[in-house]
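Would you mind keeping the following structure in view while I ask a few things?
In this view, the complex is presented without one of its protein chains, the others remaining in place.
Note that the chains take the letters A and B in the order they are written out, and that residue 1 is the start of every chain.
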Amino acid sequence: MTGTLFAVQVLNGLQLGVLLFLVAAGLTLVFGVMDFINLAHGVQYMLGAYLAVTFYGLTGNFFATVVLALAAALVLGLVLEMLVFRHFYDRDHLDQVLATFGVILFLNEGVRIVWGAAPLSYPGPDILDGAIPIMEGFGYPIYRIALIVAGLACALGLWLVVTRTRVGMLIRAGAANPAMLSALGVDVRRLFMIVFGFGAMLAGFAGVMAGPIFSVEPGMGDGVLILAFVVIVIGGIGSIRGAFLAALLVGLVDTLGRSFMTDIFKLFLEPSAANQVGPAIASMLIYVLMAGVLFFRPTGLFPAAGRS
Amino acid sequence: MSENLTRGWVIAAVLLLAFAALPPLAEATGHSYLTVVASRVMIYAIAALSLDLILGYGAMVSFGHAAFIGIGAYAVGISAEHGLWEGTLTFPLAMAAAGLFALVTGAISLRTRGVYFIMITLAFGQMAYYTASSLSAYGGDDGLTIWGRSELFASPLLENEWSFYFFVLACLSLCWWFASRVVGSRFGRVIAGVRENRARMAAIGFDPYRHQLVAYVISGMIAGLAGALLANHSEFVSPAYMSWQRSGDLIIMVVLGGMGTLYGAVLGAVAYLALEDVLAGFTEHWRVIFGPLLILIVLYARGGIARAFRGEGRDG
Partner (left out) sequence: MRRGMMAATVAAGMAVAGAFGAVSGAAQAAEPLKVGMLLTLSGPPAVLGKHIQEGFELFVEQNGGKLGGRDVELIVVDDELKPDVALTKVKELLDRDKVDFVAGIVFSNILQAVFRPVTESETFLIGANAGTSTFAGRACNKFFFSTSWQNDQIHEVMGKYAQEKGFKKVFLMAPNYQAGKDSINGFKRYYEGEVVDEVYTKLGNLDFSAELAKIAASKPDALFTFMPGGMGVNLVRQFNQAGLSDSVTFLSAFTVDGTTLPATKDAALGLFSSSQWTPDLDNAANKQFVAAYEAKYGSLPSLYSSQGYDAAQLIDSGVAAVGGDLSDKDAVIAALEKADFASVRGDFSYNNNHFPIQDFYLVKAVKRDDGAYHTTVVEKVFDDYGDVYAKDCRMN
């Protein structure tokens, strides 16, 4: 009984983890390769979900929606890159933070004007409808399992690209020593655009996949952005492997904390006191985790080689 | 350097005089509410000033600075809830509480650099936020109404909008003066030196970590004072004061105004809040204007408003 509950929670943790990874991967690549802090990465996740709402309304088909939304997310990402981000690559981090914060304000409000303030939604595909019975009266939705699988597949694909291809080699080189890469005659601008477009697409993909589970609303990217930052900082900036492991770690810690923290406190506190303390501690657990990791390893678990 | 310093003093004097002239002017023109608005602006200016001290001079980007404001505010709120209204006690208490929090979190955070420092300060800010949210005895997430303002030597002086205004103005002037003394001192030069070249400062015998920590605590205490003032201004405290968005607002103020000048932080706070107020008057969708405006400011007005006062070109 408790075992099943625990297993379900682990699945839930994994699912949050892969979702976070999809967002964090783009963030850590852009940060690692271009040394560019993109706060607007969260709104790109949001845009993915909103685009999916529109495309689902037009096509009524989930898979067509995914393809169209991804293409549109890529285009929008590149437009943003050309209009705004490009001009800030050689600025310091603070300028980047401010400029991308401006993008957040604009897009959050723009989305509200175009799609309205009310939460929206669209369903997942019919063939992934339904649930796998796990315990009596409770099934684990197939769509969520599909999400975990898709996320893991993405992670694997990303790992293959980064470790086995020429572009991947350049990305790794860029993360380790961008100046040297440029000196060797690599077209860094083009590499940047590829990395950026790729990151925007991953975030958009996460948004599209999250839509059928979560509600689509203005500002939905802000919380995810903070979590993604927590992930890449724990993992070590620029490291895909670190982001992957940290995403799963954060997903598991957050989910398991939320489900069991209050019960743990109930073992040695009054139920009412446990209800006070438990949720508060559970909410801050991932921040405690991050502070703890940084205390012992000030540059994260897997700092990219060559950076300090 | 000396020319810079003089300019700083001139701008400070002009700004403070303008602040001092505002209440009578507002009263005379029938806009007494401006006094209330301007005292909030000055409170945020104090907070921005404290952030500039570590961000502008020490390159320590604290993304959890709102936590100090919140702790200062809660110190006043919780004291009032227990019947302690005496500002001569609660204000130092607020500063001490915020300073203590800065000491503990700073000791850990300052082991990290760059983005890692930004994120670990964010983490501590979030912890403070969730702690305040769970204080159900003090209103929890809804916040805590304070049924009155702090007393000064048992007199309800601050209840009056004008005297409160000038009290805030006095605090701002004092903090400004103190911050400029810190910056100009040997200690301040060590902080700036660590920003430029940490290893060299260590080599010539200054402990970078300890100096940065002291600066961090001073900054936290000043922000705590701003929090205590904010609690008196709103007669209300809430965990929302500590949200990460607020910390972000403070960073924007400092960068907008121009880092490492002190007066830039004050100008930034004024400009940011005024801009927000004016734009919000035009349309409820003011962020659609504010967002791109922010991008353009960063793009073309590099160095913030302070640069305009120095009369330098954008690439100078």
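Here is the rule we use: a residue touches a chain if its C-beta (ideal position, glycine included) is under 8 Å from a C-beta of that chain, and two chains touch if they have at least 3 such contacts.
A quick note: this is a predicted structure, and the numbers were derived from the prediction, not measured.
*Asks:* Please identify which residue in A:Leu22, A:Ala282 or A:Leu301 touches the non-displayed chain.
*Replies:* Hidden-chain contact among the options goes to A:Ala282.
*Asks:* Check the options B:Tyr33, B:Trp162 or B:Trp177 and report the residue that touches the missing chain.
*Replies:* B:Tyr33
*Asks:* Residues of chain A in contact with the chain that isn't shown?
*Replies:* With respect to the unshown chain, the touching residues of chain A are 1-2, 4-5, 8-9, 11-12, 15-16, 109, 112, 116-121, 131, 133, 135-141, 143-144, 212-220, 223, 255-256, 258-259, 262, 275, 278-280, 282-283.
*Asks:* List the chain B residues touching the unshown chain?
*Replies:* Within chain B, the residues touching the omitted chain are 15, 18, 22, 25, 29-34, 36-37, 40, 133-134, 136, 139-143, 145, 147, 230, 233-236, 238, 240-241, 267, 270-271, 274, 278, 280, 284, 287, 305, 308.
The rule is short, and it goes like this: only the chains that are shown with their structure count from here on.
*Asks:* Spell out the residues on chain B that touch chain A in their complex, using ranges where they run on.
*Replies:* So the residues of chain B touching chain A come out as 61, 108, 111-116, 119-120, 122-124, 126-127, 130-131, 133-134, 136, 244, 248, 251-252, 255-256, 259, 285-288, 290-295, 297-299, 302.
*Asks:* Across the complex, what residues on chain A touch chain B?
*Replies:* Interface residues on the chain A side: 31, 37, 84, 87-88, 91, 93-95, 97-99, 101-110, 112-113, 226, 229-230, 233, 237, 276-277, 279-280, 283-284, 287-288, 290-291, 294-295, 298-300, 308.
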